[in-house]
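With one protein chain held back, the other chains of the complex are shown just where they sit.
Read from first to last, the chains carry the letters A and B; within each, the first residue is number 1.
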Amino acid sequence: MPVLNIKKFSFTYPGVDHPSLKDINLPIKRHKITALIGPSGCGKSTLLRSMNRIHDLYPGNKYEGKIEFTDTDKNISDILDIKKENEFIELRQKIGMIFQKPTPFPMSIFDNVAYGLKISGVKNKTELADRVEIALKGSALWREVHDRLDKSAMGLSGGQQQRLCIARAVAVKPEVLLFDEPTSALDPISTGAIEELIVELKKDVSIAIVTHNMQQASRISDYTAFMYLGDLVEYNKTENIFLNPQEKKTEDYITGRFG
Amino acid sequence: MRLLINKIFLGLSIFSALIGLAFLAWILTTLFIKGLGSFHFGLFLNDLIDGGLRNLIVGQFILAGIASLIGIPLGMAAGIYIQEYGRGRYADIIRDLSDIMMSAPSIVIGAFVYAVIVVPTGGTSGFAGAIALSIMMIPVVINTTDNMLSLVPRELREAGIALGASKYKVIIDIVIKAAKVGIMTGILLAFARIIGETAPLLFTSETSNYFSLDLTESFPSLTVSIYDLANEPEEASRDLAWAASFILTVLVLIINLSGRFITRNKK
Partner (left out) sequence: MEKIFQKLALSSASLVFILLVGIFITLYITAKPAIDEFGFNFITNSDWNKDVALESAPTTELTDSDDAMILDEDDIMLEDEDDMMLDDEDDISTKTIYGGLVPIVGTLLTTLIALAFSLPIAMGIAVFLAEIAPKNISNVVGVAIELLAAIPSIIFGMWGLYYFAPIIADLFGGYQVSLLTAGLVLGVMILPFMAAITRDSMNTTPAVLKESAYALGATKFEVIKDIIFPYSKVGIIGSIILALGRALGETMAVAFLIGSIFVLPSKITDPTISIPVAMANNFGEASGLGESALFYLALILFIISFAIISIAKFYFLKRAN
């Protein structure tokens, strides 16, 4: 049973006639990494941002179809049914997101990681400290920052900031993490560290990642979905997509003929 | 609990926005009701001495117009210097000083002009009032020119220079043209600001009950006369003050809106 199951999903931005995503069917499998690839404007980020309904910060979007979410207790719910504020909050605590650019909050390193915990009601100081430490260790940042937790997060390097954001997302123990081109603003060494970390994380969470970088998709993902102009062209195990694509378009894209 | 706090906070914010808007609506409706109530077209035909506003409106425009004739070229030239020629600290200092001058109390500028022009020339004059207004205007024009020129891409300048044009040619023919709309908007907003000023005119131009084009004498000013009229005990004077305020506000808003309209059309 996939953790997220996207069925007949269409999405239309406000003020636009044509849907940006058309009739998408895609599973996000548990404890696997699913990569979404495709040329710019293919709708891969739009799809990712539908999974935690972050689109809803801006009114007027139209959803059709279903995105079924199966939590660890096997309860199934449709993410697109959510209307109330508290349900959104719950959803976003279960499905975390990492953005293209690092987004450290204007506060200390510790407070950044503790932020999600604090707003979800964790008050106990030792519990906070423990979970911050676990999250920072889990994102391979602890060794670098443990002696300056009270310093501003703005002072970290880009790669460190991005790992901090991952630690912040991991700290609330989500079931799914959505990565929206998490390394596109980073240098190759930081990118390597983040990729390693993402692979490490799939023990605990299920992962969907949007990437521009086909090598990255082939290096880290278990499944790959190729999207083009709002359609899901092909979805398969990553090695099949890259070694034996079924669709002409997929082949053209991964061999670099366009995109 | 979190959701409740959220709701309360958002409610308070919307509430305060409503309070703010209510005040502003109150002022505007007062102005419209009182102003329109005392408004008639005879106001444009008679001078203050005959119960009209003609000399004051013309006078205010002349004051602001002369201030613009002085302030716009000087402000633009200074803005061009800061953005195009200035290197290093001096340009930065001028930019900062200009920003400070933009927020200087207008009455202090009035006092300055009083000391350096009114006293030496022996009395209040339209000329002194226009100078005071131009001092208010210069930093605003500098700020606008500076900002708008900074938005012109460097490649455009380089392309002009690469064609063999001299720097000032490039600035006048290419850079200023490219920034024209923004600068014009800024100038209109600056004009809207100075035409509504009272404090710098109080003891520089003062005002006059008669029609006058003589800039060496006390000069009719709409705003200064509003202040005088509003403080008179007779109901008729106050009504005239309201009508004058109404006309002034409509003028300021029209100028302000046309400035915005230019920008929007361009976009």
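Rule of thumb we're sticking to: contacts are C-beta pairs under 8 Å (C-beta built on N, C-alpha and C of every residue); 3 or more make two chains touch, one makes a residue touch a chain.
Computed from a predicted structure; not experimentally measured.
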| item | value |
| --- | --- |
| Touching the absent chain when the full complex is considered, from A:Val132, A:Ala169, A:Leu186 or A:Ile241 | A:Ala169 |
| Option touching the unshown chain, where B:Ser98, B:Thr144 or B:Ser205 are the choices | B:Ser98 |
| Touch residues of chain A, complete complex, unshown partner | 52, 54, 57, 59, 85, 88-93, 96-101, 103, 105-107, 115-116, 119-120, 165, 168-169, 172 |
| Missing-partner contacts on chain B, residue numbers | 2-3, 5-6, 9-10, 12-17, 19-21, 23-24, 26-28, 30-31, 73-75, 77-78, 80-82, 84-86, 90-91, 93-94, 96-101, 103-112, 114-116, 135, 138-139, 142, 166-168, 171, 189, 192-193, 196-199, 202-203, 223, 226-227, 230-231, 238, 241-242, 245, 248-249, 252-253, 256-257, 260 |
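In this text, only the chains that are shown with their structure count from here on.
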| item | value |
| --- | --- |
| Separation of chain A from chain B, taking each centre as the mean of its C-alpha atoms, in whole Å | 51 |
| Residue ranges of chain A in contact with chain B within the complex | 85-86, 89, 119, 121 |
| Touch list for chain B against partner chain A, complex | 2-3, 6 |
